[in-house]
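Every protein chain of the complex appears in place save one, which is left out.
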Amino acid sequence: MAVASEQQVGIRRPRIPSAAFGWGGAAALVALLLFFGIRHHVCPSNASAWVSFTITGLRLGFLYAMIALGYTMVYGVLQLLNFAHSEIFMVGSFAGLYAFKTLFGITNANHPNGIGGIYLAVVLAVGLLVAALASGGAAVIMERLAYRPLRRHGASRLAYLITAIGASLFLSNLFYLLDGHSHLGLPFNWPRIAGASPVDYPQVMKKVIVFRIAKVPIDSQTILIVAVAIAMLVVLDLFIRRTRAGKGIRAVAEDPETASLMGVNINGIVVMTFFVGGLMAGAAGLLYGMFFTQALFSMGFVPGIKAFTAAVLGGIGNVRGAVLGGILLGLIENLGVACTGTQWQSVIAFLVLVGVLMFRPTGLLGEQVGG
Amino acid sequence: MRSKTTVLRVVTLVALVAIVGAACSKSPSASSKKTVKIAEFGAFTGPVAQLVIPGYQGAKLAFDQANAGKFGALPVTIQFTQEDTTGSGTVIPPIAKKVSQDPSFIGVVGPNFSGESLAGGPIFNSAGIPFVTASATKTAINQNHWAFWFRANGNDDEQGPAGGDYIAKILKPNCAFVTSDDSPYGTALAGTVQTTITNDGGTVQAQINAVQTSNGSVHPTDFSALVTKIQTSGCKAVYYGGYDAEAGLLRTQMTSAGLTDVTLVGGDGIEDTTYATEAKASGEATVATCPCGDITKSTSPDAQAFVKDYTAKWGVAPGIYSGEYYDVARLYINAIKAGNITRTAIKNYLVKVNYVGLTKTYSFQDNHELVPSDVKIFYWKDVNQTFTYLGESSQVLAAG
Partner (left out) sequence: MPDDRIDLHQEGGNPDPPDPAAPAAPASGVAQKDTAQRTGPPSEPRARSSLRERFRLARSPVALIRDRFDGMAPVSRFGFLTAGVALAAVLPVLMPHITADPAYWTSVLTKVGIAALLALGLNVVVGFAGLLDLGYVAFFAVGAYTFAILSGASRYAIALTRSDPNAFKLLPTWHMYSWLFFFAALAVALVAGVILGAPTLRLRGDYLAIVTLGFGEIVRITADNLTSVTDGSQGIPQIPHPALTVGPVHYNFGLNDAAYYWLLLGVIVVWILLLRRINASRIGRAWAAIREDELAAASMGVPTIRIKLLAFAMGAAVASFAGVIYASEYAFIDPGTFQLFSSDFGSVIILAMVVLGGMGGIAGPILGAGLVIFLPERFRFLGDARFLIFGAVLVIVMVLRPQGILPSRRRAAELEGGVKDTSVFEAQQHGG
C-alpha cells in the first residue's frame, strides 16, 4: 500500500523499462569484469573455486536472512531501526551454548567427535528451542524496558535509534563483563558466562563431508544451517500469511490506527513482533556459533550490520524481501571477493546496496510486511 | 506542582555541580616519603588485553620486589601505575600528556603496541620522559630518532625473516600464502615475511590486510572466504601476521575445510595459550616465531626464582613478555638504584647500560635498538595444544 500511495502522491519512481535497463547494464558490466578478470588470472578460473564461494555465500546468506527478519519485522511495525538486534543474536548464541553444555553435559572433552543419531536430533532441537526462546525473551524484555516507554511518550524516531544504540552497547558490554570477576566495585563476582575472550562451542555435530559438488565438499553443518533456515523461513511466512497473529502484524504494519480501531491489540502485536524476530535471531545465533565454533560478546556486530543491509536491500519491512536480500548479500559478498581481497567484502556489499537503491529506492521487493 | 519542579531543577543542578566538582577536586598528596612514579602504557581493557597483562605482571613483580628491598636499598619508593590505552592511537595522547606533565613520573614502560607508540611517542619525547617498550615491534618506529625511546627487544626485521626462513628453508612448500589482519603489527610482519620468502626463492601469494579487525576492536569469526582463497591458491604453507584469537579460528576453519596438510606459521602474536586452546587438535604443528624465550624452561637460577615468585604472586605461570617486561622494570630499578631519579638522568643511564637480564643482554645502539647480537628469535611449535620450544632460530635453520 505504501508503495502505491507513493506513486499517487507523485514521488518520482523509475518505470520498469529504466529499471530493466539498469539491471541489464549492471549484469553486462559484471559479466565483462568477470570475463577480463578470469582472462588475466585475477579471478580464479577453476569451477570448484566458484562453487566453493557460492556455498560459503549461501550458508552465510541464509544466516543473514534469519537475522534480517528481526530487523525487517520490527521496522515494518514500528519504523524502528533496532540496532540492538545484533545483540539479541549474540544472546541466542550463548543460550544455545549453555543449553548444550548444561542441559546435556556435552563438552569438547567428553564428546570430541560430536554425537549422532536420534540423540543428536533431540539435542539440536532442544538447543535451537532454548536459543530461540532466550533471544525472543531478551527481545521482549528490551521492548518492555526501553522501547515501550518511548512509544508511550511519543518520542521521535531518533530517540528510538539512540535508545537502540544504548541497548546494544549495554547488552554487549554486559556480556563482556560477565566474566566471573568483580566489577563496578560490587562486592560479589559476576557470573562467568561470557567475558572478553571467546567461549568455545561444544562440538555437538561433527562436520562430516556429505557429498561433493565439483570437488567441493559440502559438510553436514552447512546442510543443517540451510535446512533449519529454510524450515524456519517457511514457517514464518505461513505464520504471517495464514494465522490470526500474522494478520495482526500485517494490519499494524499497514495502518496502526485503523488496526487498533478494528480491535487489534497493538501492544500485543508489537511484543509478538519482537518475540518472533528474536526467535529467528536466536536460532541463527546457535547455528552461527556452532559453525564458527565459538560465541563472543561482540559476535553480533558484523552479522548485525550485514543483516541490516540485507533487510534494506530486499525492501525493509518486507519479510520475503529480507530473505531474498540476505541470500543475495551472502552470495555477492563471497563471490565478490573471488577477484579481490577479502578485506573488500563489506565495500562490495555496500556498493551493491547503493547500486540497487539507485534503481529501486525502496529495495528489491518494496516495503510491505507479508509482501 | 511548581515547587516540586523547582526541587527537581535544583537537584539536577546540584548533581551536575557535584560531577564537575568531583572531576576537578585535587587529590591530596600526603606522603612525606619521596616517591617517584613509573607508568605502563598498554591495553589493560579490551580484546587485546591478554597480550599486555602478563608483561605488566612481570614488571609489577619487579617493582614490588624492588620496594621490598630485594635489589638493595633504593633512594626512593617506586610507584608503578597502569595507564589504559586500550591499544588505540586515539586514546593515548591525553593520557600521555597527563603523565608527561606530571613531574613525579620519571619513566614509562611501553607503549605495548606499535600504533600507540607512534601516536604517543612525540609527546613522550618532547616531554623528555624515557619510554621503553619490549613489545612494539614495528621496525619503522626507530626511524623517528626519538632520544627518549628505547626498544628492549627485537623488531619485525628480525622476527619477520625468521618466519619467512622457516617456511622457505624448512617447510619448503610449493608456495606460501601470506596473509594478515589489519593491525600495524600484523601487516608489517606479513610484509617482511613476504619479502623474505621471495628473496629465498620461494613462491608467494599474498593477501595482506585480509582479516578486518578494526584495529583489534572487532573479532571476526567468519573466515570462510579467506579459507576458500587459501584453498584456491593450493599453497601448503600459510603465514598469518596477526593475533592469537583470529589465528586460532582461521586454523580451525582451514582444517574443517579439509586443509589438514597446510601448515600455519605466525609471529609472537599467536604464541599464546589462547591460540593453542582455540585451535585445539587442528592447531597441531603450527609454528610461531617469538623474540621471547621460554622463561619457564630456563635453567638459570634467577629465571627459576622469577618463575616461582611470579606464579606465587599472580597464581598463573608467566605468559607472553612476562620476562621481557620484568627486565625492562629491572633496567629502571638499576637506574634508580644508581641514583638517577630524573628523566634525563635515566635516559643517559639507559644509553650506556649493559645489563644481563633474565631473557637477554641489554645494551642499546645509537638508534636505541638493542645490539643485534643480543636479539634472539625463537621457534615454537604447537604440540598437543601447547606451544613447545623448538630452539633459537639460527640453530634450527642450520640443523635444517
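Observations on the structure shown:
The first chain written gets the first letter, and so on, giving A and B; residue counts start at 1 in each chain.
Note that contacts are C-beta pairs under 8 Å (C-beta built on N, C-alpha and C of every residue); 3 or more make two chains touch, one makes a residue touch a chain.
Quantities reported herein were computed from a predicted structural model and do not represent experimental measurements.
Here the missing chain is touched by one residue of A:V140, A:A155, A:I218 or A:A245, and it is A:A155. Residue-wise, the contact with the chain that is not shown comes from B:T139, picked out of B:Q50, B:Q65, B:N112 or B:T139.
Touching the omitted chain from chain A are residues 1-2, 5-6, 9-12, 75, 77-79, 81, 83, 145-146, 149-163, 165-171, 173-174, 176-177, 183-184, 196, 252-258, 266, 270, 301, 305, 308-309, 312, 316, 341, 343-344, 346-347, 349-351, 353-354, 357-358, 361-363. For chain B, the list of residues touching the undisplayed chain reads 1-2, 4-5, 8-9, 12-13, 16, 19, 22-27, 44-46, 84, 88-91, 93-95, 97-98, 100-102, 114-115, 118-119, 121-123, 126, 138-140, 143-145, 157, 182-184, 187-188, 191, 209, 212, 214-217.
As a convention for this text, only the chains that are shown with their structure count from here on.
One finds 36 Å separating the Cα centroids of chain A and chain B. Chain A contributes residues 44, 46, 49, 52-53, 56, 59-60, 108, 112, 196-198, 200, 207, 209, 217, 219, 288, 292-294, 296, 298-299, 301-303, 333-334, 337, 341-343, 345-346 to its touches with chain B in the complex.
By the touch rule above, chain B contacts chain A in their complex via residues 46-47, 49-50, 182, 207, 209-212, 217-222, 224-226, 228-229, 231-232, 245, 249, 252-253, 256-258, 274, 277-278, 280-281.
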